[in-house]
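Presenting subunit A:
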Amino acid sequence: MLIRRRLMKPAAVLGLAVVLAACGGTAADTGGGGGDAASGGSDAKAGAVNIGAVLPLTGSSASIGEDQRRGIELAVAKINEDGGVMGKDLNVIVEDSAGAANSAIDAAKKLVTVDKVAAVMGEYSSGVTVPLGQYLQQEGVIHMNVGSSSPEIAGIGDKSFSVIGLDTIASKFASEQLAGRGLMRAAIMVPNNSYGEGIVQPFTDAFKAAGGSVTETVLYTEGQTSYRAELERIAASKPDVVLYSAYGQDSSVINQQAFEGGMQKTPWFGIYLTMCTVDSAPATVQNQIGMDVNYVGPEGQDYQKAYEAKYGEGFASTFSGYTYDATMMLAKAIDDAGSTDADKIAAALKKLGSGYAGATGDITFDDQNQRSEQPYLVLKYTDGKVVEEG
Partner candidate 1 sequence: MGDQNPDHSRTEAGRVLVPILIDTLVRTSQLSLVAVGLSMTWGIVRFANVAHVQYAPVGAYFALVAASGLGLGVVAGSLVGIVAAGVVGVLLHLFFFRRLSSFSSATALIGSLALSIVITASIQAIAGPRPERLPLPSAPGIPIGDAFVTRAQVYVVVLTAVIFVALFLVLSFTNLGRAIRCVAANPDLASSSGIDVRRISTAVVFAAAALAATGGVFIAVDTSMSLEMGSTLLLAVFAAVTMGGIGSVGGSLLAAAILALAESTVLRIDFGAVFGSHPLLIPISYRPAVGFVAVILVMLFRPQGLFGLGGRRA
Partner candidate 2 sequence: MFISRGVGKSFGSVQVLRDVELEIEPGEIVGLVGPNGSGKTTLLNCLSGFLNPDAGTIEYDGTRLDRLADWQVSRMGIRRTFQTASQPMKMSVLEAMLCGAALPIGSAPVRGLFRRKARAAEQAAAVGKALELLDFLSLSHMTEEPAGRLSGGQKKLLSLGVALMTDPKVLLLDEPTAGVNPTLRLTIADRLKDINANGTTLLVIEHDMGFIGRMCERVYVLDKGSVIAACRPDELKDNPRVVEAYLGAPRPVHVATGVSRP
């Protein structure tokens, strides 16, 4: 009896694990998830077209990941309302990367080998997107970069597309804006991750070329409870303008402490201003200027309305727009290609990617499948709202 009990428990745990793993098998056999919210509430039909997404739904970037997921949710609802893809429903299987490359690859492996998706969107952090894209490229699956802007992404390969303008474009735009306003001494404050790192060099180069100078570069560690030392260092360099980018908890703390320290008297220029200010107390970000993705076109306005209707609030970040556009483009490309074959989708995407009217503005791919141009808006934060300037 004792021996049996001793054996039973390990067996039970192993059994549980095996059941968990095996359930995947049944799910795959029946053709993907039933009742997935991403399938727009309607039950997925057998033989639905599956695509995947790997997003940071837990961990320190979870607030961005959730917003990215919302973009997909809205796109799927719209597509399936409009008749789906190749006559079937579109089903997007969203997996969590926890913001780490290894679990992102876990997730991608599952999407590719179990769910047999035609394409995978992801991720947010460049440090995750690059290995994710490389894996997908190697497996011959379409990769859609929906949130990273490191220039390294351009080199992943012919199956990898970016619907977001890489940092080179954003940085160039930012430097032009600052120089145009006569703000020639800029301090940079960005997170010490691949996103932040991707801004520093391109911006510094472009800004110097435009005749400006960078007085201080602060790469801050995310998740701290105080950024006063960082802010002090910025203030000590006496810049004309603070160029910054932050999100979630960090943005709120940085803005509040800058405000408390009287630093908002210096102009602040936010890269993706909506994202930088959304979690901050309105008074602390009053009069900040910045750039953001253009949601002004007809597509953009419809999207904005849909988002507000569904979630009862304005954009939480810029990033939902990119996942929305990516999902729409992928659906259209699969429909156009009439197949889930990667090469055919890639060809269709290339064709589609010349002036495609997305929610984030017109999308055109360059010869490396990267979004070559991106219309940005110059915005100002006034009384709790981001409004277009001038």
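Selection criteria: all candidates are chains of the complex that A comes from, given by their letters.
Just so we're on the same page, contacts are C-beta pairs under 8 Å (C-beta built on N, C-alpha and C of every residue); 3 or more make two chains touch, one makes a residue touch a chain; residues count from 1.
It should be emphasised that the depicted structure is a prediction, and the values quoted were computed from it without experimental measurement.
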Selected partner (touches subunit A in the complex), from 1 or 2: 1
Residues of subunit A touching candidate 1 in the complex: 57-60, 62-63, 65-66, 192, 218-221, 223-226, 228-230, 232-233, 248-249, 252-253, 256-257, 259-262, 279, 281-284, 316
